[in-house]
Every structure is written in structure tokens, then in C-alpha cells.
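Next up is a structure, given as C-alpha cells.
With one protein chain withheld, the remaining protein chains of the complex are depicted in position.
So, subunit A:
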Amino acid sequence: MTTTKKQLHRIDLIFKNEQDCKEILRNALARSNQEVINEMVNSGLKGRGGAGFPTGLKWKLTAEQKVDEKFVICNADEGEPGTFKDREILTRVPHKVLSGMAVCAKIIGARKGYIYLRGEYKFLVPNLKKELRRFHDILDELGLDFRVEIFMGSGAYICGEESALFESMEGKRGEPRNKPPFPTEIGYMDKPTVINNVETLAHSYTILKYGAKKFRELGVKDSRGSKVFSVSGDTPIPGIYELELGMSVQDFVDDFGDGDTKAVQVGGASGFLVPRKRFGKTSIGYQGKLTGISLPTGGSMMIFNSSRSMYNVLNNYLDFFEEESCGQCTPCRVGCQQLLKGIKAVKRGEKPASYLDQLLKLTDTMKLTAKCGLGQSVANSFSSIVENFREEMIY
């Protein structure tokens, strides 16, 4: 039997070996701030950490703040289960990330930038430092007063949340702040701060080099450009792939699955589980005018085949959330504990199957009342797994 496997179009922009960051920077710095902001806004680039906030708008809002001291921070606290693309970007094309930071710094008026690097990636530091020295020389040559430092995390998933990251950098427990105010007004050290994901900054280099128009040619409607995906789980070809936004989960599975794919977790433990019957109706991108359901993702795509127990998968996620919840707000702290206890009790027969409905209500409450994205998004994986694989939770 021969099967023709459809292959999704591979994009080669982010990892393309381009050593022209001096020229790109020189050109970008020569343009007016307004021009560069327009370019970024027109590109339609949205935050690639997963939240999808328009990058151009973030830069614009921060630029408008009339404050002397501002900061640019690169969020390299990549901790979402199933995500590992930022490490690859920082390993292979760190100069693109730094160029994005420098242009942003010029526009908003920042003299200081930081890369907040997760502790698990400490082995990257020697190379990054070498790259920083080279980059600072270029900045001196171009006359831009801007310096970047590396700040190490110490093993806390929640510090990827931007306000928790600021707290952590300020020497405190990484507990998220209330929003508003947003970082564009009050960020690190209570100063206006642009905080962008590693990949977002690397894309800004592409946009500055090739123009917003070229970037917009990729993707669909509200989801423009390419995206770096981290593919893992039951796949013969795990790894890092740059693909166009807007693909359907079915096309993804046809390309990356092992022929027996039961479900795909889009967006890591805080994302959604898509069961086989929804592959065709679900696409990958930001909520917008796409037909059917569209799921945003920081790039984590975990594939499960029919040998996997979805109960075990959910148990693993909840174990993760229970440990990584910062404990500051009650809905998340107690909610995660009760969800974990709850599914175990149902599995053991200590609680009736209908208890799952009570747990689903609890996730609704967490979605409404938790202080930050961690507690709010536990509902995503919980409800998409429990609703689609209810029998596996009970028997």
C-alpha cells in the first residue's frame, strides 16, 4: 500500500543564516520611530510566547510613555511543557533577537535590556555572552547607547508570566501582579517596559529586513507570518519546525503523526487537547475571523497516539500545575490541588463519575477568578480532556 503523505510548507526565515545585522540595524536606526512602528504594526506580528498581543502596538504604547528610564526585556523563560524553540533560536540566531531588542530600545527610548533566561538553559550563557560582546561592539559603532545583560531564572514556570518575571528580576518571589497597569506603563522597576518573547524579537528582525508586506504574505487573516513549532510526543520526526500560521490540525497530523494519532495538545499543558474527531475543524492561529475553532499556541504541539491514557496525561499536567502554581491566589492554589485529588478519587471509585462535572465547574471558577494566566488556563486542558475522554477518566 502506498500512501502519499501531505507535507506542510516548511519556512526558512528565522533560522536562515544571515550575518547582516549591522546593515539591518543601521537602516532601522536611520528611519523615524513612527516609520518603524508602522512597519511593525502593518506586519500583523503577534506575540509568539502564546498570548498573541500585537507587537507593534506594544512598542507604540511604551514609546508614548513620557518617562526617562525604560527597559526592553527578552522573555527566555521558556517553561511551557512541550516548548523548546526559544532555546534553538537563542542557540542558532541570537543576533537576530538582539537586533530586535536594539531597534525596540531606540524606538521606546531604553538604554538597558535584559534577557531573562530560564535556569534550565544556563549552559547557553557562555555563547550568549560571546554574542553580546560582539553585538555591543556593533552598537558602539552605530552610536546606539544600549546594553543587554543576562538575568538567570532559577526554576519557576510562573516567572514566564511577564509581571512575575519583573518581580523575580527585582529579587522577590515570582508572584504575578494585578493588571492593569500593564508593563507598557509600569513594568520592571515600575518603569515602562517592553517584554517580548524570544521568537517575537527574532521575527522583528525578519520584518525589518524584508518588510511588513513580505511577512504578511505568510499565514491567514488575523494570524500573519510564520511560527516556530516544537513538535514532540508520538511522532517519528520530533523537533523544531518553522511553519505557516493557519494550518489545520489535520494537515499537521498528516505530516507529523505516526499514523495512529489519537489527540494533539496544542499550546502545552496550559493549552487545549484536540481529539481526532476535531482535527479537521481546528486550525492553529489566533482567535479571529478564521472559520471553525482556532487555537493559539506558543508553539508546543504534543502528539499522543492510541496507546496513551488521557487520564495519565491529565494527571501529569495537574501535577505540573499544582507544583508550579505560585500559591498567591486561592482559586489557583487550592483549585489545582482539588482538581488533582478529584480526578484520582474518581479513578479510584471514591467519587461518582458525576464529580467530574463539579470539577469542571471549579475550572470555570478558576478561569474567572485566578489572578494570572496560569490559574485561568488550567481549565483549557482540563475541560478539553475531560469532555472528550470522559470514559478514560472513570474506567
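Things worth noting here:
As a working rule, contacts are C-beta pairs under 8 Å (C-beta built on N, C-alpha and C of every residue); 3 or more make two chains touch, one makes a residue touch a chain; residues count from 1.
Everything that follows uses one rule, which is that contacts and distances are computed from a predicted model.
Missing from the rendering is one chain, named in UniProt as "NADP-reducing hydrogenase subunit HndA" (options: "Nitrate ABC transporter permease", "Thiamine biosynthesis protein ThiS", "NADH-quinone oxidoreductase subunit D" or "NADP-reducing hydrogenase subunit HndA").
Within the whole complex, the absent chain has one touching residue among A:16, A:122 or A:213, and that is A:122. Remark: the omitted chain is touched by one listed residue; of A:206, A:232 or A:363 this is A:232. Only one of A:84, A:215, A:286 or A:311 touches the absent chain when the whole complex is considered: A:84.
For the chain left out of this panel, the touching residue among A:155, A:181 or A:349 is A:155. In the full complex, subunit A makes contact with the omitted chain through residues 78-84, 87, 118-123, 151-157, 168-175, 189, 230-234, 238-240, 265, 269, 302, 308, 312-313, 316-317, 319-320, 323-324, 326.
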